[in-house]
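With one protein chain withheld, the remaining protein chains of the complex are depicted in position.
Going by the order they are written in, the chains are A, B, C and D; count residues from 1 in each one.
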Amino acid sequence: MSGFKTAQQRGVTRLEKDSQIIQGEKLRLRDQKWFQRLLVWGLLVAVWEILGVILGPFFLPRISQVFLSMFAAFTNGDLTTLASSLRQMFLGFGLAAVVGIPIGLIMGRSRWAEYVLGIYVNALFVTSLEALLPFIIILVGTDFYFRVVVVFLFAIFYIIINTAAGVRAIDPNLFETAAAFCTPRLKLFIKIILPAALPYVIAGLRLGLGHAVKGMVIAELWVVVDTGRRLVDLGFARKLPEYFALALWIVLFGALANQILLSFQKRLTPWGSEIAGFTGSRKK
Amino acid sequence: MDPVTRKDTWISQSRKNRIAKWGLRVASFLVFLAVWQWYGAKPEMFAVAPPSQVFPAFYEAMLSGELPKAAAGTLYTMAVGYLLAVVVGIVVGFGIAVSVWARNTIEPIVNAAYSAPMALLIPILGVYIGLEFQGRLFLVMVWAVFVIIVNTAAGVRETPPSLMEMAQSFGLNPWSIYRKVIFPSALPYILVGLRLGAGRALRGAVTAEILMSTTNLGKFLIDAGSTFNMPKLLAGIMLVILLGLVIIQGAEYLEQRILSWRRV
Amino acid sequence: GERVADSALRVAITSPTQPSYVETIYGPVHYGAEFGLNITADDFRIFDSHATATQTVLAGQADIVGGSFVSHLIIRERGLDFKMFCPFVNMDDFVMAGRNGVTEVEQLFDPDTRVAIDSPGGASGVILNAMLQAAGTGKTIADLPNVRILESSALRSSVFVADGVDATVIHLTQFKQAAEQVSDAVIITTLYKDVPVFIKEAFAAPASWLEENLELAASFCASVLKAARELPRDFDLFVSAVNEFVGVPPSEAMLRETFDLISQYEFWPKNGDLEPEAITQMAKMAVLSGVLEEVPDPTEVVDRRPINRALELLGGRVE
Amino acid sequence: MSYVEVRNISKVFQTQQENLPALENISFTMEQHGFYCLIGHSGCGKSTLLRIIDGLTEPTTGEVLISAKVTNRPGFDRGMVFQHFNLLPWRAVLGNVEFGLENRRMSKRERRERAMHYIHMVGLDGFEHYYPSQLSGGMQQRVGLARALAIEPEILLMDEPFGSLDAQTRETMQTELMRIWSIEKRTVLFVTHDIEEAIFLSDRVIVMGQRPGRIVDIIDVDFPRPRDENLRNLAGFTEMRGRVWKTLKCAASEAKASAAKR
Partner (left out) sequence: MSYVEVRNISKVFQTQQENLPALENISFTMEQHGFYCLIGHSGCGKSTLLRIIDGLTEPTTGEVLISAKVTNRPGFDRGMVFQHFNLLPWRAVLGNVEFGLENRRMSKRERRERAMHYIHMVGLDGFEHYYPSQLSGGMQQRVGLARALAIEPEILLMDEPFGSLDAQTRETMQTELMRIWSIEKRTVLFVTHDIEEAIFLSDRVIVMGQRPGRIVDIIDVDFPRPRDENLRNLAGFTEMRGRVWKTLKCAASEAKASAAKR
């Protein structure tokens, strides 16, 4: 029971949060975030390094070399390349959010929209979008907009599907309240549906972001430019440390953006609903 | 009228609704087919074969047994990998939501891995896990597992504290609280994760069959693609979409059945 | 030379630039002006798939496509009237690597020998067929009893090292790296040494476009051929070309080897070859590999006028 | 012609198990500026009836007329205090009270002032920036009350608005409600369980029986206003209390008997 209670206090419920803070109880070392991370991540790094030594550079570069290459990326232009790729990624992702959230809200709310759009959203969601790339190239060419569109398509269905699910989960009482106070249909979206579905929307944005990054890489691998081209070249030359370094940078930027979304969620849901305190790290 | 507050009237209209629903779906699909035919028939649309060529190709490949056999192989990989992903995903998802250690250390990795293009792993994966069945299985699993983890964790965290408080008050042990309160309460989220994961597992299976060792549907697509047999390629893609739709719609149906208490 | 057109030529290439065909871009960019061509590196669109590149040309987003010879043949068979007008790579550094005691071509047909190739439509299938033909086995890849299908050469070479297969078709550079890890790795046979005739890559364009832009196509081809003549003569020039156009240049030592292969085995066509006999031979190989239905009329698939005109521009053939 | 006319309302809920008749043939009228109390057992359909009058649920049969016009959707003429508060969890107290006003044409300042006025009225000064999850049950209920009062509707539909209040706050709120009502003369339909509260507040008490919900008695309350604590000491008061009590008891045993027969 005591183990559980600890978990409860710190994580699953916030029941005990208040008293903890007030008593100013100092966290033990093993409860400190940095310590836990140092330990677990340090272990992972060590295992990688040892594996790298055992397997040899042909299979797995040692992580120390990867780290060195990550620093080298500051000077050899890799990060500049990645930055320009990310710019397009964010444009596509932003568009997906701007378009996807309203569609999701409407689909979650209106059966008619669901009837008409649902099947296509699901179909495109399960389709390998890679198959559509040639078609997209015809429509928008291979430049800037191609990559934006690919990222857009990779991200939007997650946003739509999650948003719609969030809307369907809204407590009907809230709709009743809004109806009782004569909230017009349009305002309903802004005042009730969006805030109530917000945790789902943000979950969708996070999922979508992950896919946006993937879309970016795949689009660039397809028309071999920027970061994608760099990855292809590095892979071909089997420069694994640089390859891993660049891949790690991509992952890191994805994680960073994800973290930003999480902090948004905390900012946007200050009403103390449970989610706010849970997703991501909590201040102690 | 407002479907939620008027739900009692919706029930009586449900028959009319069904007709309208399918009417709309069929109509919009016909429009889509027409546009596709018009577009695909243009000579410069080399990569987009029109339905008038795709459907016969599809029919032929189905009849010859080539496509069904390939699909069965792919589905088998997908199903096994997906089951693994479900088990791992739910366990890790719970772990992340419940344990501070896991949250502080594993969750950032999960989040990072989620946005990492898994395809980047393929060149190195094969060496460790093998490129045959296990390799594809692994790829299917990583393809599907993160969405399940993320959703499970979110669902667990969304459990109303008041209900857990109640359960604690009734002296439930931790295991029972998980089983009887947190799990059912997180179930709507978990099911969303499972549904999204099922779609991804299929895509992962096909991708693995294309990018790792080429077999089954992946081989069908690659062969058609590399010989520029566009009708056959699209027929294969069509089957993948169809399978995905069946899986997703099935999952949605199950979801509604399982969560029937929400609709009362 | 005279100025052909100010309108830029847009070129779609089906795979990223490697040292073994760096002349493709180097030629037009550096020698184009001599032939009145106004083209920069930005006019080259690089793809990772022949279908996409072809589609780009069809959709009017590019004018010509440079890609695998066999793929061009297949495209034609699909009813698209593309004609090849300028080859740019004949040979490549592909080798058949073996390990675990697999040293002879015959051993590939042993049911215990695991062989990795790409799917029948892919380049290595045709190359392996050419190797099998040249070795006089009279068999094709369809007769291999124990194959693994792995699409990319990088994947094949890492699986080869990991002892997932006993033999595979990979690049010589990849073999060299692999050999450092695998003590008993051997080269069973090679494309460049053992196969007498091969046409790997060529430029193609819609027949109608060629009809209207003969001169443009000729100047383009001339610039490519000029690079094919100049680069193998001068290692330093070759290195500077690689540094300019290849994303991650290999080490100088490795480049040296590639350079030697290129000059020794005439990887690049200096005279715009595309002879009918060679075409027929390649087409037969493609039919054997199961990607082509029948051997086409060699005069139909090639428009020789740009090549001939290019040779004129270059002042004739060289030996 | 009465101001509000409820005509032959019935309501049947369809559940998986059965058809549940929740209301049967409910008819009554309300005059403008009257104060009506609806009293009845738990589950007899009071909330359902209120929701129908507010236009939130469609009746199975029957209709509601306001000023002789059939009404079947919510309007600014009616304000509803929900039994379960139904506060928006993402808005603090002030935001929740302002919510109903946001669909009216008024300046932000005016809206804020109006909201603050009613927050003060329900005694929540100082809690404007608290989220519902940080409030006690009674405080949440008062937020719902302030929200409905703030839109200053013609007709106030109040579903056990004082149910979670303590006796003293409750009395204060009753007095306050009486005061507002005597000044601004709204028409009020007030659901309660509390017989004394019903008599204390209303011009007419509508007593409902259950299974299915129906009207079993309508009692006019003629005590002079303003009323105060002393009302309890009047002879008529105890009598009236007894009458309501008995009617409710009868209705309950009848319902039990009919349930047993089923």
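In this section, contacts are C-beta pairs under 8 Å (C-beta built on N, C-alpha and C of every residue); 3 or more make two chains touch, one makes a residue touch a chain.
The model shown is predicted, which means the values in this text are computed figures rather than measured ones.
Trainee: Which residue from B:Val54, B:Leu131 or B:Val181 sits in contact with the chain not drawn here?
Mentor: Candidates B:Val54, B:Leu131 or B:Val181; residue touching the omitted chain: B:Val181.
Trainee: Can you list, in ascending order, the chain D residues touching the missing chain?
Mentor: On the side of chain D, residues 13, 15, 17, 39-44, 47, 83-84, 126, 129-130, 134-139, 141-142, 160, 163-170, 193-195, 245, 248-249, 252, 259 touch the unshown chain.
Trainee: What residues on chain B make contact with the chain left out of this view?
Mentor: 162-163, 165-173, 176, 180-181, 184-185, 187, 259, 261-262, 264
In the analysis below, only the chains that are shown with their structure count from here on.
Trainee: Averaging only over C-alpha atoms, locate the centres of chain C and chain D and give their separation in whole Å.
Mentor: Between these chains, centre-to-centre, one finds 84 Å.
Trainee: Quick one: chain A and chain C, Cα centre-to-centre, how many Å?
Mentor: Chain centroid spacing, chain A to chain C, equals 41 Å.
Trainee: For chain C, give me the residues that contact two or more of the other chains.
Mentor: If we look for residues of chain C contacting two or more partner chains, we find 49, 51-52, 55, 59, 154, 158, 161-162.
Trainee: Please list all residues of chain D that touch 2 or more other chains.
Mentor: 56
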